[in-house]
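Notes to accompany the following structure.
All protein chains but one are shown at their positions in the complex.
Note that the chains are named A and B in the order they appear, and that numbering of residues resets to 1 at the start of each chain.
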Amino acid sequence: MMLCDVIGTVVSPSEQTPALDGRVLLVVRPVSPTGQNATNKPRVAIDTIGAGVGDRVLVIDEGNSGRQILGAKDAPVKTLVVGFVDEVEMGGRVVYDHRAGR
Amino acid sequence: MLIGEVVGSVVSTKKDEQLESFKLLVVQVRDHGNRPKDQYVVAVDSVGAGPGDVVLYATGSSARQTIITKDKPCDAVVMAIVDSWDVQGENVYEKWSE
Partner (left out) sequence: MYLGRVTGRLVATVTYPGLEGVKLQLLEPLDEGGQRTGEQLVAACHLNVGPGDLVHYIDGREAALVLPETFVPVDVAITGFVEQLDVNGRAIPQDVQPQDAQPVSDVGSKAP
């Protein structure tokens, strides 16, 4: 899993693989634990928790796990937003606190 | 398997129910010479690792090969705490050296 910031939304209703029908797609960017720098290129992830732009989230990027969470056998899904990050602690210090707005 | 250092932990109360009960660690990836990379993984703990520990973690479907992650949606698991590590006959890490 990785820590990501939700930075946008994607809509592709007319032409997409059927497994994505009815799913909300978010643009997420992997970030370091402090959230200061991006560590990888952005991804498009399926939302499972009701996350929105500005949220820091946990993203899983592995097919089998993704299919298990969605309960969708043989679906071409891989990148999913699976958790909402409340707090990140490093060296005994809270480096990200959702309530404090980071 | 890859080597990293546990640098922190993540608290997430609102998450998929299949992820409940997991202890989530932030692991910073190390290269072969024990130099930290600017790359992080959030991994499930299966051995009681904590901050400061140099650990082995597995990703992908191998991450589901521990009892606590079996058949769970998990793509990274910490499954060993490293005691020492040699590269080409040279010791690059020793847990008990201090």
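To be clear about the criterion, a contact is a pair of C-beta atoms (placed from the backbone, for glycine too) under 8 Å apart; a residue touches a chain by one contact, two chains touch by 3 or more.
This structure is a prediction, so every number in the text was calculated from the model and none was measured.
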Just list which of the chains on display the missing one touches. A
Touching residues of chain A against the unshown chain: what are they? 7-17, 19-20, 25, 27, 29, 41-45, 53, 63, 66, 74-79
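Assume only the chains that are shown with their structure count from here on.
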Distance between chain A and chain B based on Cα centroids, please, to the nearest Å. 20
In their complex, what parts of chain B are in touch with chain A? 7-16, 18-19, 24, 26, 38-43, 51, 59-61, 63-64, 71-76
Using the touch definition from the top, list the residues of chain A that touch chain B in their complex. 1-3, 32-33, 37, 39-40, 48-49, 58, 60-62, 64-66, 68-69, 82-92, 95
